[in-house]
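With one protein chain withheld, the remaining protein chains of the complex are depicted in position.
Coming up: chain A.
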């Protein structure tokens, strides 16, 4: 007997290596019904598909039939959640960051997703492009200029109080009249909302799904992460509720974003080409975005979603480099280092969950953001999990947590930095005064080649929406097919069109979009509990994997 076979007997990994597969009698797809409606085939998870589909239709009818009542109910829910539970959101998000950093430095980080010998399915570039495009691409376009500007302006304005309660929106103690410190505080607050915390939220969900699917052999759906706690009950109503909630958050999150995205693209097109602003243009835009997303989902993960994400990544990098070099390059680059320092300096105060005086900022901005990221996490997390097989946990967490955070710091430093410099140095206040959806274009106005860069800006907004819409359809389809990734194509097409239709209906009703946005935020609360349990499940799962090695 040779050494090699000796090793094999001692458990040297077979082709893909050892992993601690969970032994369960559940067979993936056992609760599914398959058949065909006319010529179209389907294969769906019975309760989840039906309940989430019907509930979505019911909610849309409710907001349409009783817009005022629904609006009032949702805005009450929204403020109750973000104001009453701000300590909970802030505390939980801190915990997620600490948990991720813990995974990087402990031996648990060496566990590989997909078994000890699994090799990555995608190159770094393709992988990174996809997780970024799904994760927050569109937000960067929206808030890249506007958020640093807002925090800068409120910080400059200083604090004001009424009856002992702060009425201003400045972060922390503001920096009244101190221009240099206001810039630092404004950038630190922005980076705080786009840096480690949101990506830690995504990383937790993605890691839980990838681990329980690739290493434990459970279906790729949210409920699987609860197996260590609920056992086989996870295949029953507990699991149905968890998965339905995830579908709900994903579809409404996408639909509201589609609606708001159409508004921004419309504003940009109006600025550039004089295209009229109104429901007609927006409906055309949503239909066009949905049509491109349809082509992308029908072409699949490699032929559609990945290709679009890479195109997007390239365009975004071009725009970033252009603004960097066309703007005050040296000031931006020194700013980058300075803002990063400011972020670290203010991080403990900004992330403090209790006893905050800056209530408007910590509840209206931070708590809102955390709820928003968390309600998006089933979708983004599941998508990241889908494309992350073959990475080690350490590699995964570094790439999902640290690198995107750094890219966000760079992006905010460049776009926000240039816009603030325009105000401070040149006294150009158009971007400061413009409405939210126009700030980016007003900033680009001051740089050369405005026509071209604004056009790229609009294209980026639209393509980022396409990449959110197509990956979202894939995710919803997988969840409603009980974790099957090979369900018939017409099902993806159905969800993609359904998303667009919901967005159009809500856009056409007064206040429909903002009520639903409140609804999405409200789903953040139950999901925070889901995420906390996931951390525990991940820990248990990784320890069991390590034991197998």
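Everything that follows uses one rule, which is that a residue touches a chain if its C-beta (ideal position, glycine included) is under 8 Å from a C-beta of that chain, and two chains touch if they have at least 3 such contacts; residues count from 1.
As a convention for this text, contacts and distances are computed from a predicted model.
Selecting from "Universal stress protein UspA", "Assimilatory nitrite reductase (NAD(P)H) large subunit", "RagB/SusD family nutrient uptake outer membrane protein" or "Molybdenum transport system permease", the unshown chain of this assembly corresponds to "Universal stress protein UspA" (UniProt protein name). Note that of A:28, A:111 or A:408, the residue touching the chain absent from this view is A:28.
Considering the whole complex, the residue from A:47, A:114 or A:171 that touches the absent chain is A:114.
For the options A:485, A:505 or A:544, the residue in contact with the chain missing from this view is A:485. Contact between chain A and the absent chain runs through residues 14-16, 19, 21, 27-30, 39-40, 114-115, 121, 213-214, 217-220, 298-304, 386-387, 389, 483-490, 492.
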